[in-house]
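What you see is the complex with one protein chain gone and the rest in place.
On to subunit A.
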Amino acid sequence: MSRQSRLQRRIMGPQSALTDFLASHNISATQIRIDADARRRAAENQQDDADEASDAQAPAAPAPATQAASASPTPAGRPRRAAATGSQDEEARKREQKSIEKIKASKKVQKRKRGLESEDEDDLASELLQRSAPLPGQQDNCENCGTRFTVTAYSRNGPDGGLLCTPCSRDLDKDEAAKRKRKKRASGGAVGRRRQLQSNILDGTYALGAKSLMTLCIETLAKNIDLAEDFGDLPAPIIDKIARKLSKHRLLDARTLSLFLQPTTEEVHVYDGAKLSADDFIRIFQTVPGLRKLKVRNGVHFKDQVMDYLLSRHIELEDLYLHGANLISESKWKEYLQHKGGSLRSLRIYFTDKHVGDEVLATLPTTCPSLTRLKISHNQQVTGAGIAALGDVKTLQHLSLDLRNELHSDVYVDLLSKIGANLQTLSLTRVNRADNTVLDAIHTHCRSLVKLRITESEEMTDAGFVRLFKDWANPGLAIVDLQKCRQLDSARPRENPDGIGLCSNGFRALMAHSGKTLQELNVHGCRHIGRAALEDVFKPDGETLYEAMVHLEISFCEEVTDFVVGCVFRSCPNLRELNVFGCMKVKDVRVPRGKILVGVPNARGMVIEGDDDEQ
């Protein structure tokens, strides 16, 4: 009543909006201040007392014995009433007794008691009381640096139980975070470990035992690459490994590139140039005058400007590998080949949409007299005319094409008739329309092939493959990839009356011709290879051995069963990895130790022989 009338009469000192608001809710700011002052005074008195009697009175003194427990932060559980214990002894002692009881009953103490059995209960409780001294909003001296600061609910306890100021708390947080991180294992728990194992298998990094010391060092180096200033005189293969590792973490930028640019080196491999600018690429040519081999992946900024600089230097590249350098114009490509093509032995161009076309390829026979390796991959521009021109590059030994334009088989037949005899590598990726005539041309002309890849053909037939491999004068192949050469008919997927794709007989013929020399075989998705053919080829008689075989991919071959997988492991003693994705008849197979089976269609994944008793 009276307050209201006073308000009406407007007799009052200056007051804040908060006071106004509190007043409207019938709360007196003055009363709060008086109470707080009283509490603060009481607290100060108590502290003074404690200082004086620190030696005599055990519970009042910050005993060093309490240090161990004090590291854990307890601000939330701080009892409010504690600070009020002052000169009014009797009541205060009663209250303290009460809160001690309370603390004793609290879960925290129960928990801690279980941990530290020797500690006396009362000591523990009073210690908790002790440390709760100043309330949030009050001032205190930081235990660590001694500065005066305002206590908040988030203030942390120092190692001796006192409170810490904000900067010191932050430091403490940092230390603890580091410690917590340390404790974390590479792969925790049973599930985490299994997941990590499967992940390693898929990455191809699975191995029994520890990593090699070099791998460990390179990983450490890659993690701390910002500390490295110079690689010194490390041998080139190691530098290459470091380069690969850095790219994996996408750490190659203008600064780290300098580490790889030694004036004496002849090779620069940039496995991930996405962060490099045109100037960085120019810097490569500036600092490495004797460059002969250049590999750039994701080299988006390797553009005309860089080519111009390269043209103006005396660098004669022998090996050029450009991936994603889509900003080099067609005219610049031609200019480069005209001026520098003479020394080129290997040219590999990946991911270009417009500027590497028929005209560029047409210049190759005249501009590159010593070109042995050519790879055009993910190209949208090259057509039959460009490929026809390659027939005049008589020096070619390795040819790899992955074109987006579909070419007629005749183009390939013509090409093979001209340069087939010298070819060691023939890779035709995604050739939907290539048919048996290509296979026949390979059979007729190729005599030194080592690696053969024909993928995703929908025209070639089983009979064609039989004709290719039967009595072929070419020595055994080392790498064969015939993935997805199969019949595509969604209406009748099982029937294959015309024998389209690599089927049973073709597979038998292939293994009869090259089985002894094959190191890698990929028949992914060749669905019509029958079980009889597989069991024939990988006969479990102990005599049919494919000792060279290291990597075998038979995913999505329907007829692969547990028995076939077992036969494969027996007949390929040096096999390292077998892929069986989508082979739904593989159910429960034991893998010999040290070998890898990828893609088993169940949750448990690969089961290594001899681990059965752990189940």
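Rule of thumb we're sticking to: a residue touches a chain if its C-beta (ideal position, glycine included) is under 8 Å from a C-beta of that chain, and two chains touch if they have at least 3 such contacts; residues count from 1.
As a convention for this text, contacts and distances are computed from a predicted model.
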As a check of understanding, state which of "Ribosomal RNA-processing protein 42", "WGS project CCBQ000000000 data, contig 00058", "Elongin-C" or "Geranylgeranyl transferase type-2 subunit beta" is the UniProt name of the chain not shown. "Elongin-C"
Based on the whole complex, identify which of A:A42, A:L234, A:A385 or A:A463 touches the chain you can't see. A:L234
Listed residues A:L22, A:A42, A:A92 or A:C217, member touching the removed chain: A:C217
Chain not shown, touching residues in subunit A: 185-187, 193, 196-197, 200, 207-221, 224, 227-228, 231-232, 234-235, 237-238, 594
